[in-house]
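What follows is a short report on a single structure.
All protein chains but one are shown in place.
Chains here go by letter, A, B and C, matching the order in which they are written, and residues are numbered from 1 within each.
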Amino acid sequence: MAAASNFYSIVAGVGAGTGRSVALKFAKTYPIALLSRNPENYEPVVKEINAAGGRAIGVSTDVSSELSVKKAFAEIEREFEGKKLAAAIYNVGGRFVRKPFLELTREEYEAGYQANGIGFYLFAQATLPGLLTSVPDAPHPPSLIITGATASLRGSATMSSFSSGKFALRATGQSLAREFGPQGVHVAHAIIDGVIDIPRTKDWPINGGAPGGKISPDAIADSYWYLHTQPRSHFTQELDVRPYVEKF
Amino acid sequence: MAAASNFYSIVAGVGAGTGRSVALKFAKTYPIALLSRNPENYEPVVKEINAAGGRAIGVSTDVSSELSVKKAFAEIEREFEGKKLAAAIYNVGGRFVRKPFLELTREEYEAGYQANGIGFYLFAQATLPGLLTSVPDAPHPPSLIITGATASLRGSATMSSFSSGKFALRATGQSLAREFGPQGVHVAHAIIDGVIDIPRTKDWPINGGAPGGKISPDAIADSYWYLHTQPRSHFTQELDVRPYVEKF
Amino acid sequence: MAAASNFYSIVAGVGAGTGRSVALKFAKTYPIALLSRNPENYEPVVKEINAAGGRAIGVSTDVSSELSVKKAFAEIEREFEGKKLAAAIYNVGGRFVRKPFLELTREEYEAGYQANGIGFYLFAQATLPGLLTSVPDAPHPPSLIITGATASLRGSATMSSFSSGKFALRATGQSLAREFGPQGVHVAHAIIDGVIDIPRTKDWPINGGAPGGKISPDAIADSYWYLHTQPRSHFTQELDVRPYVEKF
Partner (left out) sequence: MAAASNFYSIVAGVGAGTGRSVALKFAKTYPIALLSRNPENYEPVVKEINAAGGRAIGVSTDVSSELSVKKAFAEIEREFEGKKLAAAIYNVGGRFVRKPFLELTREEYEAGYQANGIGFYLFAQATLPGLLTSVPDAPHPPSLIITGATASLRGSATMSSFSSGKFALRATGQSLAREFGPQGVHVAHAIIDGVIDIPRTKDWPINGGAPGGKISPDAIADSYWYLHTQPRSHFTQELDVRPYVEKF
């Protein structure tokens, strides 16, 4: 665990799954800020990192609230003063609503966009200036890494809320990749196609209960780190991941 | 022009281009309601249809306002009482903002979603119940037809506002196609890849000024009518259109 | 049925389904040549068209054989001397092999490409010069229309032969659309996603036996005619079609 780097990192959307694994992975190299609405989500991870000799802070943040994001980044910049931003990971799932369309309230429909549209807009606005500043001397191309889903590519029945948010997120990610890639910032989008193997999904009978039938969040963290360490002559914009037994 | 059908149709987003042509086309068979924020946009088309012996009304509507949409549909249902809905076309462009991302305000970013996310959600909520009711006796499968764009498939640099809205629209359209298709409602999405040939674009030097280098809005109207008249054993969910000289 | 047009048309791959319906449709406007390996496939259709006052000839052709294709086109040009080519439809299915990959012989693997790669190369080489010649005075943009399948977009397990052929066909179609579109020839690709409703599939329990659960070949023919009659300012390059109850 690295407490003393000149660079730091941020992950938004930290719970028991991907966010935790990503935080542990990046914290090996960079001090890290963990954003989550509910402190219960990041506190155990913050402790785990700091106990292991790394440096982590948690900031309670509602990513779809401009004010909340502003306050969070003010705190992060105070905390990591003098350091530059090396990597920012947007891993916000958001409220998952699955309902017949005619029963879906406007608020429920918008929930997908609040989390993955507005939330990502605010996160990208807050992190891109720092990432750009880091381009000349960062050890790896400064990276903005985005967690997508099956629903990023496909609008399934009764999934319009989640899909419209994930489609909007992917559109914005592509747009940023095309604008900021040539400036040296690596914007990458991962399509997570499967159920994550976390305590909450332990008993879900996914893929017939096959061993390895859920996605290891540590493996996702490895893939994000791999993306982050790609040189600028070899940027991956998008990759998919799924368990070997997942139908696709 | 048909003033006396038992069915009616609706087009949201009527100006001098696609909306006008679509309205004229569908008005040959069904009375039609034209929605636009600014009455100046639909008034000439309403007159043109009524003068030709058809029946059209215009309703000033802000599609991203729940209240405005409610009022509009109350008026439409009053006006067309006793008739059933045969076709609803969502042709809203929305405010087109093209700007470096870090200069894009939150309001500008959201404009894409307001027009193509929320606007379409409200429109679909208002029209799907009527379309479902028409399934058993409509002459053609009741249709919800959506205008997409190049930006529906690709997030270009500095286009995150428009693209995120058009991606969200496409996601929602796919979701509705998968939910309502099996119930007999045809949800189709057209990717308009090029500049429309309308008075405003007359002098744009598109495709080297080649004749036919801009998309004829009448041809778009024909394609929407073709989609509307497909039988249920042969639904097209998506098609692209572009001028023969357009690079793609 | 039109026996006297200055233009003619060609359809390769004629049996009891799409090919027959397409031939009947185009024969209403243009004399037509029907290509099939086995005369039993086209003979009833040729009779049907000629009996109805149209003009059709059948030519026994192996589309993957250069010699056979040459002979066929020599015969067609003799037969329709003085006429120009308005539309060419490539509707070849080919041998459908579905087998575990390690049991698939090289000949079986290649069958997909023979039908949809080489076959289409030879067909396009034979028809594009005529289509180009027709550009200035044809009533509609001369058209090369291609029948694709679900397998054009997706390589399913045990389907590598068929998919690799259909992918190659789509690649070639896109390439030709980009090369010949600007010269006025309309190259379009239809993704037929479902089972065609023909005598052979009558008892297949598709989509739970739902009425309209198989694709009407006449509706496919209508869509090909619609594609053919699009003006050059509005070319569709690709559309999908499926029954309303088809999962996708």
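As a convention for this text, contacts are C-beta pairs under 8 Å (C-beta built on N, C-alpha and C of every residue); 3 or more make two chains touch, one makes a residue touch a chain.
On a predicted model such as this, the values are computed, not experimentally measured, just so you know.
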> Missing chain touches which shown chains?
Replying inline: A, C
> Among C:Tyr90, C:Tyr121 or C:Phe235, which one is in touch with the chain left out?
Replying inline: C:Tyr121
>> For review purposes, identify every residue of subunit C that touches the missing chain, sorted by number.
In response: 66, 100-102, 106, 109-110, 113, 117-118, 121-122, 124-125, 128-129, 151, 154-160, 163-180
> Which residues does subunit A use to touch the chain missing from this display?
Replying inline: 141, 178, 181-182, 184, 186, 197, 212-216, 219-220, 222-223, 226, 230-245, 248
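Keep in mind that, in the parts below, only the chains that are shown with their structure count from here on.
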>> Thinking of each chain as a vertex joined to the chains it touches, would you call that graph a line, ring, star, complete, or other?
In response: line
>> From the mean C-alpha coordinate of subunit A to that of subunit B, what's the distance rounded to whole Å?
In response: 35
> When the C-alpha atoms of subunit A and subunit C are each averaged to a single point, how far apart are the two points in Å?
Replying inline: 46
> Which positions in subunit A touch two or more other chains at once?
Replying inline: none
